[in-house]
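Note that this complex is displayed minus one protein chain, with the remaining chains in position.
Chain IDs A, B and C follow the sequence of writing; residue 1 opens each chain.
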Amino acid sequence: MSLRDIVQESDTKAGRAFDSVILVLIISSIITVTFETLPDLSPAAKRAFYIFEAVSVVLFTIEYVLRIVTAPKVRSYICSFHGIIDLIAILPFYLSAGFGLLAGIDLRAVRAFRLFRVFRLFKLARFDGAMARFGKAISHAKEEIMIFLFATMILLYLSAVGIYYFEHEAQPEDFGSIIHSLWWALITLTTVGYGDAYPVTVGGKLFTSIILICGLGVVAIPAGIVASALSKVVRNEERRAA
Amino acid sequence: MSLRDIVQESDTKAGRAFDSVILVLIISSIITVTFETLPDLSPAAKRAFYIFEAVSVVLFTIEYVLRIVTAPKVRSYICSFHGIIDLIAILPFYLSAGFGLLAGIDLRAVRAFRLFRVFRLFKLARFDGAMARFGKAISHAKEEIMIFLFATMILLYLSAVGIYYFEHEAQPEDFGSIIHSLWWALITLTTVGYGDAYPVTVGGKLFTSIILICGLGVVAIPAGIVASALSKVVRNEERRAA
Amino acid sequence: MSLRDIVQESDTKAGRAFDSVILVLIISSIITVTFETLPDLSPAAKRAFYIFEAVSVVLFTIEYVLRIVTAPKVRSYICSFHGIIDLIAILPFYLSAGFGLLAGIDLRAVRAFRLFRVFRLFKLARFDGAMARFGKAISHAKEEIMIFLFATMILLYLSAVGIYYFEHEAQPEDFGSIIHSLWWALITLTTVGYGDAYPVTVGGKLFTSIILICGLGVVAIPAGIVASALSKVVRNEERRAA
Partner (left out) sequence: MSLRDIVQESDTKAGRAFDSVILVLIISSIITVTFETLPDLSPAAKRAFYIFEAVSVVLFTIEYVLRIVTAPKVRSYICSFHGIIDLIAILPFYLSAGFGLLAGIDLRAVRAFRLFRVFRLFKLARFDGAMARFGKAISHAKEEIMIFLFATMILLYLSAVGIYYFEHEAQPEDFGSIIHSLWWALITLTTVGYGDAYPVTVGGKLFTSIILICGLGVVAIPAGIVASALSKVVRNEERRAA
């Protein structure tokens, strides 16, 4: 069994094992990045997180080198979406460490790019069929989704304008400008309703009533369109299989 | 190439260019109107916004005149929906400036009509097919939508009446009358739930539970109806195309 | 044209006029009842509302007598759903006024029954076809709706039990018992989210996450079922018409 079979294939036993190891590494490195942000970490915990990060970056680097070495076409791998994601997952660590040591520059902000590792999860071949199906559904319903996103934008804007005229005198802090009011429009029409901003004038409440009764549909419809497009794609596949 | 081809047509190169310029103008004038409402603007910014507004109104006026001049039937353009929107988009500026200069009357309120420009975005021919489809879907499901809007109204009213009897003694401010309670009913049944008014008595909470379990469906169904009508229209079109 | 044609028919000109007058009366009497609950009404307004109420009750009484007189089968009208609603719409006024005058007993609470007038709106023949369609859709999907209502109940109960164990020590006021917690469960799983009660412990938040991700579907599905059943009934009707 060649190295290529292990790294590139995912239907041999060794290939699956290699993929599993990488998967576990990605997930545990995401968990590490998540827990690292906890405030009041002990110095020991910080050190442990740093060592784990260093080790996983070294392992990701070995994987990256192996993927380059075993790639049928080296350049096309390096320039592919997956290749760039793989590079972005390791580069920030070296940049941050290198500049820190050599020039004393603090590049910790660069390390946020490590989170691009989460996209590596999509590479796992399992979902490929279902992903393609979802892509098809989106492309079927593309025009409808566009209209409703456009209608949603217009509706959000008009809601913000309306509520601004009704409320900006009564509540100059929350409805200080149309831009401030857009936040209220978004939180209301998506029915999130935090309660940080809401109309208090009679006019504002009447306006909100009209906007909500007419507008909820507009915001809710895209999900329905995608769902029905998706079930159509599945139906088509079943028909072909039958 | 005649002027008419540039102004009226949208499938020639010059026509598309003209449309694009107008589109950019409309969008930037909407953005201007939006940012103009920001509080604490510097005098320089206010002046810049005013100049931009004046320039864009002059350009819209030139466009309006060009559209009249090149229209196949002048009167039918002026009286059409698009013609009226085009006029409303420029008239307020002249009225406000003119009356301000001549008679010292402050007509700033009239300027709110500038926002009708947002409707000019719909004129862009791109969405015409999809818009027609959406119109068909609405007309297919008209009767169902009417029933559910009617049922929603009745449900909102009965919810408001019920919660009024349960809560108006405990919370005379938020549930002071059936009209006050309607606001609560709307915000609850649309699941926005700002948290500015909610039942605190045992009876009010029990009543809310029943209303929510029975009522959510009624409010949520119209969106489902529109979505299914829309996907039906699309299916019909595909069948005809096949 | 006989009196019967005017009162009982709705497809003659006089019948339609009679129905319209009654409709206007019902709607204005509902509006009166609504505005009557406003606090701080002037004595003049209260008196005006009372006179309007008295006049409309007299008119409803005349209508009730006319309906009895012209009914093909008097007894079956009096005992029908519509007949009882018509009686309940006028009886409370007479009871309240009579007992008040004769015995000094305050029967204002009885007057709440006036609100049954809102159900008279359903009598208007317009929606009859669509109502039947909706009834059919419900009966088609009866079993599914029952399961999901049952599943919703179980889910609400288990959520309340779970959050009670996690939160009742940290927040003894809002999560004082499973019954208190049911209010939280309802407001959370319907996504209303007033913000009057929410978990603050780590365990409670984790539990809420699991309940929300698994449970939203359960609560949202009945609306989807009704919508799809309704569009099926409409499809069937179209097929028969074709």
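By our rule, a residue touches a chain if its C-beta (ideal position, glycine included) is under 8 Å from a C-beta of that chain, and two chains touch if they have at least 3 such contacts.
Only a predicted model underlies this, so the values are computations on that prediction, with no experimental measurement involved.
Peer 1: Out of A:F52, A:F99 or A:Y194, which residue would touch the omitted chain in the full complex?
Peer 2: Selected residue, touching the omitted chain: A:Y194.
Peer 1: Touching the hidden chain in the complete assembly: which of B:S56, B:Q171, B:T191 or B:S209 does that?
Peer 2: Considering the complete complex, B:T191 is the one touching the chain left out.
Peer 1: Which residues does chain A use to touch the chain missing from this display?
Peer 2: 30, 33-35, 37-39, 112, 115, 118, 121, 127, 129-131, 133-134, 149, 152, 182-183, 186-187, 190-196, 219-220, 222-224, 226-228, 230-231, 234
Peer 1: Touching the missing chain, which residues of chain B?
Peer 2: So the residues of chain B touching the unseen chain are 191, 193-195.
Peer 1: Which residues does chain C use to touch the chain missing from this display?
Peer 2: 143-144, 146-147, 150, 154, 157-158, 161, 164-165, 168, 172, 176-179, 188, 191-195, 198, 205, 208-209, 212-213, 216-217, 220-221, 224-225, 227-229, 232
Keep this in mind: only the chains that are shown with their structure count from here on.
Peer 1: Taking each chain's centre as the mean position of its Cα atoms, how many Å separate chain B from chain C?
Peer 2: Their C-alpha centroids are separated by 30 Å.
Peer 1: List, in ascending order, every residue of chain C touching at least 2 other chains.
Peer 2: 191-195
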